[in-house]
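Sharing a structure, written as structure tokens. Questions coming.
Heads up, one of the protein chains got dropped from this complex, but the rest are sitting where they should.
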Amino acid sequence: MSRVNSQISSASIRNKILMDPSFGVISLLLLVVIVMSAFQPSFATSGNVTNILNAMMTVSFLAIGMTVVLISGGIDLSVGSTMALTAGVTGKFITYGMNLGLAFVSALAVGALVGLVNGLLITKLAIPDFIATLAMLGIGQGIMLYWTQGVPILGYMSTPYYYIGGLRKIFGPVSIPMIVLVVVAVIVAILLKKTNLGLNFYAVGSSPVSARNAGVHVTRIKIWAYVISGVLSGVAGIHIAGRTTTIPPLIGNGYEISAIAAAVIGGASLAGGRGRVRGALLGALTLTLTGNIINIVGIASSWQTIVIGFVLIGAVLANRATQMFGKRIHLRTEKMDRKKVSA
Amino acid sequence: MKNMARFSRILSIEGVALLGAFVVMVTYFSLTSDSFFVGDSIRYYVNEAVPIFIITAGLTYVIIAGGIDLSIGAVLGLSAGTSLTFSMWGWPTWAAALVGIATGLLFGAINAVIITVFKVNDFIVTLGTLNIAAGLLTVLTDHKQLIGTSDKNFLAISETKVFGVTTAIGISVLVVLVFEFSLLKTSYGRRVYATGIGKLPAFISGIDVDMVKFQAYVISGGLAGLGGVVLAAHLNSVQSGLAGGYELTAIAGAVLGGVSLSGGRGSIWRAIIGALFLATLKQGLQLAGVDPLIYQIITGLCILIGVVLDKSVYGFALRMTSKNLAKNDQVLQQGRSA
Partner (left out) sequence: MKDQAGSVPPILRMEGISKRYQAVQALDHVDLTVSSGEIHALLGGNGAGKSTLLKILSGLTNPDEGRIFFEGTEVTVEHPSRAQQLGISMIHQELSIIPDLTVLENIFLGQQRTLTQSKKWTPWINRRDLAKRVQELTQEFGISKTELWAPAADLGSLKKRSIEIVKALVAQPKILILDEPTSGLEEHEKALLFEHMRSLQRRGVSLIWVTHHLDEIFGLAEKATVMRDGKTVQHVSLENLNVQKLIALMFGSEAAALINLTEDAHTLEVNSGQVSKISLEVQGLNRQGVLKDISFKLHEGEILGIAGLAGAGRSELMRAIIGADSTDSGTIQISGITRTINHPKKAYELGLAMIPEDRKILGILSEFSVEQNITLAKLKKVTKFGLINRKREVQISDAFVAQLQIKTPNLKEKIRNLSGGNQQKVIISRCLNADPNILIFDEPTQGIDVSSKVEVHKVIRNLASSGKSVVVIASELNELIGLSDRVLVLREGALVGEIKNIPAKVQADGYETVEREILNAASKVTS
């Protein structure tokens, strides 16, 4: 709904905000932030803010890719293992003597390749997306396990990589990954909003049959969505390798769930046809914030997963409430507008 | 001609291809490895797979009704924890078992209410309850391992041997039979399929689709609880992270067996065959001495091949049978006009 709203110049600002699918989550977040800042002095410090921003990088990249796939009506369970695989490619190739830039390109290429395979399995072999990407998750993890023989990858870090991975900042709190994230977010957002390809993603996700009738190459579009997700997993892989400085083979474990959760919290629909980049970032922020608050407040780590569970359910309930609330406002303002016109 | 017709009719029974592949695989493994198919090892792996069979039955209900339940693994683990804990506290066996099942039912009900009343996406909600259940288990076990109830009767839930088969296996077989029967032969089952095929047309036809889904989630939770009790009785120990990942295995098995994720198609026996296939594959690979690091690659490939094969064999069989049907129609028509 809000994707469409932004196109209506006449819709009031108030309506635009209220009907945004993420309105519920945003308000809850604001509430939480205010409460935390009031009661926990260590929360609102610049140090903590930087922590939060740093921690949300990885999931943000994955969530953006996941959002694109969700918009086109699919789902990608392999993003975590692809991230691990591409991290491994980066690390290993550097230790083999490849220069940094080339290693990065290889990682991205591998990510794209995984995406391509996913796309082909789903479109040409008609394997359900859940299963295809689940299988690729296993295969990717298996390749990584076999390649590393279970031993974490070491010894690939170098000074420039410290900067690229974000362990060293370039000025103030700003690190290279942050800049990369902003650039990626802007590029994907423009892609979705202003290009034909972006519109095709929404069309295919909303109604693949009607999209085909209109002349859209549904297969091609779906494959592109998975390739984009794969490439962004590669970006995440490069980032995480540089941030953690060692790569255990199962490093990607569980990230696909976080990516899906972040995308959905941000308003993407599992049924397709809806989603926005800033929603993905919002979702990533929500998850990261949750972890951060748990740490600061000192909740035992055993309670962390429980809190995350509640956050997930709370977020989608909030989004749903916004939807229903928004519809009522929509109806009411429509009636008001009609009265104005006839008066 | 007649044999072809009969052959293609058999092929068109959904899931037959997978069953065939399963038989082939089992034969291969038992021929190439000495330890496979020896009584102990098969009983060993079947015991491990028992909890998965039990939750697969409940999961199939949910999937056929058009939903999905990601929390079954974590709920199974938590139920194992609660039932074992109560047994360790000296509660009688039946009470401890009831606690475990009740845990499952509780989570099933939570899922059911949030999904059907608030109409929120089931993937996310069950993901949320997964986290909550898993977290509660961690809290319960306090990062230690719960070991050892002294109540022999509790252990007997799983370990009693009747005609050489453990009660655990017996329970799972019973569960599968009862629920499959209910799914295929009762009017309730008919409503479950209808809800999965089309919520709107089912609704207009007077079916309470919300209630059907509600019940499906509660059943799924309850069976996860039961599975937890059986697992706790079998292992006599519970730790954090128990049964983690079981839900993915169950889902993979179900889909492999031809249960469609969009609802309305499939049945429990097919999901079980799929789960059995994956469990056997793992066991067989282990015993064949395959590098453990390659398991996942092979499993992943098998899932892919399995799904594709199942579709193509089924489609092929369908084409063959409809050709026969059409020929029959023609003959009949000619007969009439003559």
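A and B are the chain letters, set down in written order, and residue numbers restart from 1 in every chain.
One rule holds for everything that comes next: a contact is a pair of C-beta atoms (placed from the backbone, for glycine too) under 8 Å apart; a residue touches a chain by one contact, two chains touch by 3 or more.
All values derive from a computational prediction rather than experimental measurement.
Here one chain is not drawn; of A:L199, A:I296 or A:A321, the residue touching it is A:L199. Annotation: of B:K119, B:K161 or B:K185, B:K185 touches the absent chain (contact as defined above). Interface note: of B:A156, B:I207 or B:L248, the residue touching the hidden chain in the full complex is B:I207. For chain B, the residues touching the chain absent from view are 185-188, 190-191, 193-194, 197-198, 200-208, 264-265, 318-319, 322-323, 325-326, 329.
Where chain A meets the omitted chain, the residues involved are 1, 3-4, 7-8, 10, 194-197, 199-200, 202-203, 205-207, 209-217, 273-274, 331, 335, 342.
FYI, only the chains that are shown with their structure count from here on.
Residue ranges on chain B touching chain A, taken from their complex, read 114, 118-121, 123-125, 127-136, 138-139, 142-143, 240, 248, 251-252, 255-256, 260-261, 291, 293-301, 303-304, 307-308, 311. The touching residues of chain A, when paired with chain B in their complex, are 121, 125-128, 130-132, 134-139, 141-143, 145-146, 149-150, 257, 260-261, 264, 269-270, 300, 302-313, 316-317, 320.
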